[in-house]
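A protein chain is absent from this complex, but the other protein chains hold their places.
Naming follows writing order (A, B, C, D and E), and every chain is counted from residue 1.
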Amino acid sequence: MPLVDIQLIEGVFDTSQKQDMIRKVTDAMVAIEGEAMRGVTWVRVHELPGGNWAIGGKSLSAADVKGMQRKSA
Amino acid sequence: MPLVDIQLIEGVFDTSQKQDMIRKVTDAMVAIEGEAMRGVTWVRVHELPGGNWAIGGKSLSAADVKGMQRKSA
Amino acid sequence: MPLVDIQLIEGVFDTSQKQDMIRKVTDAMVAIEGEAMRGVTWVRVHELPGGNWAIGGKSLSAADVKGMQRKSA
Amino acid sequence: MPLVDIQLIEGVFDTSQKQDMIRKVTDAMVAIEGEAMRGVTWVRVHELPGGNWAIGGKSLSAADVKGMQRKSA
Amino acid sequence: MPLVDIQLIEGVFDTSQKQDMIRKVTDAMVAIEGEAMRGVTWVRVHELPGGNWAIGGKSLSAADVKGMQRKSA
Partner (left out) sequence: MPLVDIQLIEGVFDTSQKQDMIRKVTDAMVAIEGEAMRGVTWVRVHELPGGNWAIGGKSLSAADVKGMQRKSA
């Protein structure tokens, strides 16, 4: 405790980005729960194939998400 | 996409700490995926009653976790 | 098999709407998988307290969602 | 919000059936929550390998499920 | 690792039965993974309100499940 599950579409992030997410999210949690909890802070990354994640009925591919990323915020 | 599920034991963190987790974890993800993705970055907090989360067969209460927090890292 | 998990924010939908979701989603699945599968088609509704579900770092209350519902599509 | 997770055994449904599930389940939800919510209605399809999903301790293969489908309702 | 999530309908099992599930499931896992893994074997119990879990489109109440339990196997 705690457990954090990060869920992504496959093919958008590379291994180093996913490891970066694990570290940054772990640190974000530990900053609040306390350093003593680091050893029981679990973070997991789950990836779903492109096409299996839809918004408003429209399935997203990895390419769709990368297109979204390029748009300015 | 992405979706992040934070899972906690009830009674350990107060509302402002949970909101802080949401903001910090969102920012951690956006720092990697890009600001353009903020609007489709979902973060949720789930709480399980004390006694329903066990490590090694021993159920943890909120008080147990607070005891763990006080131990030095 | 299959299992469908519907996840909502508490306080937005009443009991009859949730039961309607269960029936409509079950029928949508059975229309594709075949009537013979109805008996092993499980549908569940999970509700998360308002404030525990955030989009872009902003937590949504039931009132926020009802406000979204009123906006024209 | 809402989020709907459809969970299946791999190898039972083809891509077009899975896309059909996404559309039909999205429409079933939108019919209840309102068209204004379509843009924040997420539907995902998760597939588990055959043999990893058991009923009563008996693991189901894709072929088992297809056999179930052929039985009259 | 591993993590086991037990999901029940609220009101069917009392606290001691749920604790019994945690212990028995933990022991079942440790018997296979090895005693050294006991300290990183997490088991959680999640309960869903009656009416929110449907089989074949029919929502189950705690009373329904207790009725099922009484039927001979």
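Definition applied: contacts are C-beta pairs under 8 Å (C-beta built on N, C-alpha and C of every residue); 3 or more make two chains touch, one makes a residue touch a chain.
These numbers were taken from a predicted model, which means no experiment stands behind them.
Interface residues of chain E facing the missing partner chain: 1-9, 12-13, 17, 20-21, 24-25, 27-29, 31-38, 40, 53, 55, 60, 65, 68-73. The missing chain lies against chain D, touching residues 48, 51-57, 59. Hidden from this view is one chain, which touches chain A at 15, 18-19, 22-23, 26-27, 30, 38-47.
The rule is short, and it goes like this: only the chains that are shown with their structure count from here on.
Listing every chain that touches chain B and chain D alike gives A, C. The greatest centre-to-centre distance from chain D, using averaged C-alpha positions, is reached by B. The two sequence copies chain C and chain E touch through a face in which the numbers common to both fall below half of the numbers used overall. These two copies of the sequence, chain B and chain C, are related by a rotation of 120 degrees on CA atoms, to the nearest 5.
If you average the CA atoms of chain D and of chain E, the two centres end up 23 Å from each other.
Chain A and chain E have Cα centroids separated by 28 Å.
Counting only residues that touch two or more partner chains, chain E has 42.
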